[in-house]
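Shown below is the structure under consideration.
As you look at this complex, bear in mind that one protein chain is not there, while each of the others sits in place.
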Amino acid sequence: MSQLDPLEKPVTAENTNGLPANFYDGVAEPSGTHIIEASANGQAAVNTPISAAGTSIAPVAVGGAPVTAMIAGSLSGFWRAITRNRKVVFGLSIILFFVLVAIFGPMFVHTDPNAFSENLLSPPSASNWLGTTQTGQDVFAQVIYGTRVSIFWGFLTGLLVTILSITIGLCAGYFGGVVDDVLSLLINVFLVLPALPLAIVLAAYFPFKGPLTVAIVITITSWAYGARVLRAQTMSMRRRDFVEAARASGERTLRIIFFEILPNEISVVAAGFVGTVLYVIIFEASLEFIGLGSPTVVSWGSMFYWAQNNDALLLGAWWWFVPPGLCIAVLGAALAFINFGIDEMANPRLRTERRPKVKALKTQKAVA
Amino acid sequence: MRHLFRRIGFYLVALWASITLNFLIPRLAPGNPAEALIARFQGRLRPEALHSLEIEFGISNQSLWVQYLQYLNNLAHGNLGVSITYFPTPVSTVISQDIPWTLTLIGLSTIISFILGTLIGIFLAWRRGTTLDSTIPPILTFFSAIPYFWLALLSLYILAYTLNWFPLNGGYDISTTVGLNGPFIISAIQHGILPALTIVVSSIAGWLLGMRNTMITTLSEDYVLMAEAKGLPQRRVMFNYAARNAILPNITGLAINLGFVVGGALLVEIVFSYPGVGFALLQAVQNSDYALMQGLFLIIAIAVLAANFLADIVNAALDPRVRQEKG
Partner (left out) sequence: MADILVNGDKASTGSKTLLEVKNLSVDYLASSGVVHAVTDVSFTLERGEILGLAGESGCGKSTLAYAIARLLRPPALITEGEVLYHPRVRTDETGAQRVSTVSMPRKGQSARPGETEEAVDIMTMGAGELRAFRWTELAIVFQSAMNALNPVMKIGTQIMDVLQAHRPEMGPDARKQRALELLKLVGIAPDRINSYPHELSGGMRQRAIIAIALALSPEIIIMDEPTTALDVVMQREILIEIMRLREEFGFSVIFITHDLSLLLELADKIAIMYAGRIVEQGTSFDLYEHPRHPYSYGLLHSFPTIRGPRRNVTGIPGSPPDLRAVPTGCAFHPRCPFAFAPCTSILPTLEPSNPETPEQLVACHLYNAKLHPAGPPVEEEFAARYASLAERSKGQ
């Protein structure tokens, strides 16, 4: 791909225009790669430089140290760095809230989301906090249970996508040569094929419909992004000394890839994971909205499907489709905030500076 | 030049991949959707229709390779099979009726969104540190986080259903005749505003923030400083030195984002029952109209590839370094 491909050009420490070397406090100016984060819309936010802060803050892990320790070290360094930014913290807390609801929410909701009732299509009231559906199901219960399903499958699918992109990206980046040419071609082709139509075609042919189908289909269509980023990252890593050392000492290739290089890229992976999960959640909701999900499983997407199919909009039943959408939108906004914050961290020029008051000089001048 | 050939080569490979995927997917699907489908329609379709379905799904005795060649041959003649939903209309006819709507909608919306986003992004970067710059980006970021189809639902509900400012669905007023006449065009525009607005609002933040960020970075580059030091007029510095460089990553980003924008736009069409490709896709899914589904996928893929290629050309035209990359 072009040398100026934003995903492949490493961002180096910028020329600070004559400022003293220690001018920018805090995070050491890292060298990292631009990562295009998938925003909640599925539309990537272009040019979001991700601070591979973990890679430069955490010591380069040399072979011999236990893998888990290395990964923990990189991650905690990265964590410390990004949680200094208010926007990131805000975004993360929103995500945490949803995760908590996903895990504990259904325990507190005693209504069965699938149970029919006679209260058809009624607006929010004391008995049904978010109203009911066409078949009298309680929307609030559906939202809560839906949160669990959507978040769980979101994480799972995100994990699958990440694993696939790590595998292909790292191999392409490390091996180079013909392997890289072939894998790169594969990555680029998948990158350029439109995801939603392809997913629709794939899902339509699956013998069973349900969250698993959706998960598999999304994995097949979404791995290319992360793979390309990691490929670029790996390519710059493989020239580093510790890789040479590992190779010289005869370590097996697979070990080098997964136990030497990967731990050093874990911060990039972690940053991308959050984005991937949110992108996946949207994608899932979209596929379910079209009708490719399971009709019985309650999730945010399925709520959209049933609402649309029952003309909720034309009947004015806003309480049916607004809450699930709001959840997704808020989650998406959380991701956007995290992206914004990490943007500012990686590129100090984007930060908003607060002007301090100028203090008076304390020294007296020499008497001539 | 060599660069362009490489890119053409790539797109040809991608095209081939789409075509072949289209061919393989039904044949690789576990279970046998074809037989199930055919069984379902048994007795309701004429033998010719059944036969064409069988060919569609490769339930023939010929080898895979021969089928592939037949398939390619069909494609070359524009034969994408027959649609079940609109039986006996061939898929290609259905698509050719829908495509103009989609192309217009997505094309116009994306162009407007990109241009507007880029210009505002440049403006914001120039006005760095003012209240405008600190308020607009967060607001827009929030909007960009809203899923396309939910925004579509919301805007449809608020602006069309409740406030009655816009029509509720469709692409045009069905009482008018299709064609280049005044009433039709006016109603087409009326019906198209809301979907277009949804797409623009959802996608503009990406271009805007991207441009703003690259502008800010570019403005601190040495060559911009030198341009100022040269005493050049402000406008020249901003456009010929700063923006001209800052826009490059955005154009590459446009190409990458296009797949997503298309996906989102399809969903918008569905919500608005807009007579485009997205709506057809929905119906294809609901009716298990595989032929239509696959035909749509292929056409969409080709369109996206073409758009990507266009973006590549623009990129190469604007950036002399790209033209010179090592082969």
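Side notes on the structure shown:
So that you can tell them apart, the chains are marked A and B in the order they are listed, and the count of residues begins at 1 in each.
Assume a contact is a pair of C-beta atoms (placed from the backbone, for glycine too) under 8 Å apart; a residue touches a chain by one contact, two chains touch by 3 or more.
Please read all numbers here as calculations on a predicted model, not as lab measurements.
Considering the full assembly, B:232 is the residue among B:72, B:99, B:232 or B:302 that touches the omitted chain.
The chain not shown here is touched by just one of B:28, B:103, B:132 or B:318, and that residue is B:318.
The chain that is not drawn here is touched, among residues B:144, B:217, B:245 or B:308, by B:245. Against the chain not displayed here, chain B makes contact via residues 129, 220-223, 225-233, 236, 240-241, 244-245, 248, 318-321, 324.
By definition in this document, only the chains that are shown with their structure count from here on.
Averaged Cα coordinates give chain A a centre that lies 23 Å from the centre of chain B.
On the side of chain A, the complex with chain B involves touching residues 2-6, 14-15, 17, 34, 36, 38-48, 185, 188-189, 191-198, 200-202, 204-207, 282, 285-286, 289-292, 304, 308, 313-314, 316, 318, 321-322, 325, 328-329, 331-337, 339-340, 343, 347, 349-350, 352. For chain B in complex with chain A, the touching residues are 3, 10-11, 13-14, 17-18, 21-22, 25-26, 29-31, 33, 129, 134, 137-138, 141-142, 144-150, 153-154, 156-157, 161, 168, 202-203, 205-207, 209-210, 213-214, 216-217, 220, 222, 225, 248-250, 252-253, 256-264, 266-267, 270-271, 281-282, 284-286, 288, 290, 293-294, 296-297, 300-301, 304-305, 308, 315, 319, 321-322, 325.
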